[in-house]
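Structure provided below as structure tokens; questions to follow.
The other protein chains are all here in position, but one chain of the complex has been omitted.
Our next item is subunit A:
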Amino acid sequence: MNVSAAIETMVSNIDASAASYLDACVHCGQCAEACHFYENTGDVRFAPVYKLDLMRRVYKRHKDPLAGLKKLVGLVPKELTQTDLDEWSELIYDSCTLCGRCTIVCPMGIDIAGLVRKTREGMVAAGVVPEGLTGAAERALETGSPLGIKPETFRKIVAEQAEETGIAIELDKPGVDYMVILSAMEILNFYEVIGALAKIFKKAGVTWTMSTKAYEATNVGIQMGDKAVAKTLVSRVVEAAEELGVKYVVSPECGHAYSALNWEGPNLVGRSYKFQVIHILELLEQLRVEGRIPTKGKDSRRLTFHDPCQIVRRGGIVEEPRNILGQIADNFVEMSPNKEANICCGGGGGVSSNSNAEKLRLLAFGSKKRQLDEVKPDAMVTACGNCRNVMEEAIDTYEMTMPVLSITELLAEYIED
């Protein structure tokens, strides 16, 4: 384990914003109230502020503008050790989904999830990353997908969807307006979304394609905190899209993929793109407002919407899914809290690919379960393949019965033929 590399990386990660956060934190502990890992386990180590303790120590020892003077009188915290990194690995990777909910309760407005991400980068430098994530990264670099979905498999899945819907789906077609990418989970488990998109886009007269060089939006580099991996994976999408000359890349129903491509991507590749990124929710809403996807009938089930953290609280797409559901659902109910205060599914930020965290993830779902028990919906709609997969598994575990639906697939069902 390379402890000094971890320290070096963490030091270099402390910019003015991180320094302000680490300096302003008054150890008031209110953030604990927001964290589903603390709430459902009562384990005080899972208080968000405690997860930041390595960063705090590094800041106060190395980066605090008065650290030099404080060192003279022995007022700085101890240097990090191997034991610290081992101990915090659980706090940094297993018990934080980077959901960002703790920020809304913090009197100092600290972006705790952002600091956990920066700590993860230190863990990567030291080589203390859970196997589930390093494995996913290896597969993503080798095959193009963290779940190991090869181009041949992808072609086959797309061909099946084309056959099922009777709509031709042309891969690698240059000059179209939109290039769609998908999350690994969608390709593997929820491939009906491909047919749904074909149906919606046909109705709306949208020209689109998918690339066999970059069909994956999932970016495990972002989740584990490995900028090099993140950059390679984003670059694939950027290169493929620019080669095809599309105007837009459609970010799929996947939380962190949107962060990776839209918010972090340009910073990773060091330039702005020659195309625009549009999230599928934004695109569907735009088509809906333009009247290009007339729908027929409404779903009469009691439906609710699960806000994926990275799309809503940390992505800024809040009203679009509600407007879309407004058009196709008769009996929509909000869970409480919702929108920017929503409760995470328990498996974001790489937690779902990290087998060490499996038990915790299911426990953390307890908060979501309470929300659901209050509202008692017939089905839950969401816009993230990972949330969907995580919640389906948790719903099974807790012996609840409730389908979890993709908003795109649901919309497609109500498109006028």
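The definition used in the following text is that a contact is a pair of C-beta atoms (placed from the backbone, for glycine too) under 8 Å apart; a residue touches a chain by one contact, two chains touch by 3 or more; residues count from 1.
In this text, contacts and distances are computed from a predicted model.
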item	value
Per UniProt, the name of the complex member that is left out, chosen from "Electron transfer flavoprotein subunit alpha", "NarG-like domain-containing protein", "Amino acid/amide ABC transporter ATP-binding protein 2, HAAT family" or "Methanogenic corrinoid protein MtbC1"	"NarG-like domain-containing protein"
Option touching the unshown chain, where A:24, A:289 or A:400 are the choices	A:24
Residue, one of A:127, A:174, A:245 or A:316, that touches the chain absent here	A:316
Of A:175, A:245, A:297 or A:337, the one touching the omitted chain in the full complex	A:337
Residue, one of A:1, A:66 or A:159, that touches the chain absent here	A:66
Residues belonging to subunit A that touch the chain removed from view	14-17, 19-21, 23-30, 32-34, 38, 44-45, 47, 49-50, 53, 63-66, 69-70, 75, 100-101, 103-111, 114, 262-267, 270-272, 276-277, 312-318, 336-337, 340-341
